[in-house]
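One structure coming up, written as structure tokens, with questions to follow.
For this view, one protein chain was removed and the others were kept in their places.
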Amino acid sequence: MSFLRPEDHTKPWTGRYYPYDLVKELFIAVGVIALLAVLLTVLLSSPDEKPSTIAQWSQQKPADFVTAAVKELDGASGTAEYGPPYNHSSKSVQHFLLLHPQRWLGVSHPIDTERDFVVGPLETIPNDAALTAALTQYKAAPEKQKKEWAEAYAKPLEETATAEEEKKTPPATVSESNGAVTVKLSGDAGPVPVMMSSLLALAKSGGVDGSLLTSRQFFQTDYTKPLLFMADGGLLGERAEEQHLLGKQWGLMNETGSYPGQPWLWLYALWYQVEPMKSSPNADIQVLLIMSVLSLAFICIPFIPGVNMLPRKIPIYKLIWKEHYRESGGA
Amino acid sequence: MSSLATPPPVEPASQHSWTVKVREAGVAALPPHKLLPDGQPTYVASWIYMFGVASIASLVVIIASGSILALKGPGWWHYTGIGHFFNSIHLWSVELFFFAMVVHLWGKYWMAAWRGGRSRVWMTGAVTFLVAVPCALTGYVSQQNFDAQWIATQAKDSMNSIGVGAFFNLTNFGQMYSWHILLLPTAVVLLVGAHVLLVRKHGVVPPFELEQRRAALATTAGEQS
Partner (left out) sequence: MNHLGATVLSAVFNLNHPAHTVDWSFIHLSVANVVVIGLMLLAFLLALVLPFPGAERRRGGRS
């Protein structure tokens, strides 16, 4: 007996066999499971919450849309500041001790939010002299000037968004009327207001959805850009909270509606609710490392002292093999 | 006289034949009566033994319903009742698959089913479960609805944190759909296949010897020596 392998008295079975039709068993099992699946389908069906679009986002929450859009322009959005695999920023780069895999694997799906989410879609709008002039002025300006313009437009929007989040009365610097957003600027915003109102109008028409999807080639199956842009706003999170899909709601185990979700992810979800992972900016890598170690341990249970002996100590096996023990008198 | 009645004699040269080597190794490991036995040991007498075959049966229904969904493409189930019907079958058979697999795992743990040289049976089973989880994840992000949008934008942070996001992009529907309908199901089926063949090779794990029987045997052996 070694440290890894406990005493194992298991010998090849030399006792009696009885007729057992494995193929028939499989057919019966498939029939029963198929019937159960059909029954559950007839009784409960399956959920299909329609996807959000940038058009819907801009129509339902225009102020939230332009807030996100100006941050994309400014390089201050979640995506712009994310880091690899999208860009070389660092706000969402995680690590654990000496492990920096996110940085090591690098920028494999480059996204320039100013270009890809704002200027690029705007350049597709034809026959708009005011917009063309605004874009020309913007592109010719130095970086410092661009930042000042964007900040002058963004500051009142961010203050309003923060006040709403904290359930305080927002300052009267942002107003919505007929789907348009008016911002009382905190300084000289240059061509940015024209760009933002044009982008809002394009978004409402569905043009931004289309532009972000087909920008690389005609046939497209990569929804990274429209999804990241939407995720920088508040619509997806708002819908998720209603459906109990947020992290703090153990959302990764849940399905939309009242359907069962993924109960097998209970342990993965649990680690996000306990410290230090709960409040850590590196929660994802921490939880995945914990789960990797536990998964390896799960595979290696036959070799783990104590764990591999527990079934012998807690005799649930006496229920499983009760007929065998009764018939053989233990012999 | 049938020319198929007896196999042709094997010439010395064909001992190097890969085909002969594979065939002989296969037959040695799993002769027909072991590959498809028509009997089981009498201790196979509990409903807990049904959860392994229930897991396989669920996998069959998952693949069958998934194949029908694949026939008409990923958008079909959103705009037809019959498509939604097969999507529901697919979802519920996945729930049944994980249900059966976990109860099977509980049963096998409390039987210490890795005993008697069966550690690879346990390990292939454990890896099957661990591969089934990302197989389900790629399915969830391929639904092309709000659930898929949310799961993709959230889970991407986990993938990115360990660098996997650099080559496994949850927000890339085309990539996720490909992994879901081909690569990961193939891995699951191969793992289940290996798992079942190992069970056939080693047989179903025998019961624990009861302490009193082992003590009695030891005493008898001591008296006889």
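Labels A and B are assigned to the chains in the order they are written; within every chain, residues are numbered from 1.
Going forward, contacts are C-beta pairs under 8 Å (C-beta built on N, C-alpha and C of every residue); 3 or more make two chains touch, one makes a residue touch a chain.
Just so we're clear, the structure is a prediction, and the values are computed from it rather than from any experiment.
Touching the chain that is not shown, out of A:116, A:209 or A:255: A:255 (per the contact rule at the top). As for the chain not pictured, it touches chain B at residues 39, 42, 45-51, 80-85, 95, 99, 102-103, 106-107. Where chain A meets the omitted chain, the residues involved are 15-19, 41-45, 47, 242-244, 248-250, 253-261, 263, 266, 273-274, 316, 319-320, 323, 327.
Definition applied: only the chains that are shown with their structure count from here on.
Between chain A and chain B the centroid-to-centroid distance comes to 28 Å (mean Cα coordinates, whole Å). Against chain B, the residues of chain A that register as touching in their complex are 8-13, 15-23, 25-26, 29-30, 32-34, 36-38, 40-41, 44-52, 82, 84-85, 92, 94, 101-102, 104-106, 108-109, 221-224, 227-228, 230-231, 236, 239-240, 243, 245, 247, 251-252, 255-256, 260, 262-265, 282, 284-285, 287-288, 295, 298-303, 308, 311-312, 314, 316-317, 319-321, 323-325, 327, 330-331. Within the complex, the chain B residues that touch chain A are 36-46, 48, 50, 53-54, 56-58, 60-61, 65, 77-78, 84-85, 87-89, 91-93, 95-96, 98, 102, 107, 109-112, 114-116, 119, 122-123, 126-127, 130, 133, 136, 140, 143-150, 152-155, 157-158, 160-167, 169, 171-175, 177, 203, 205-210, 212-214, 216.
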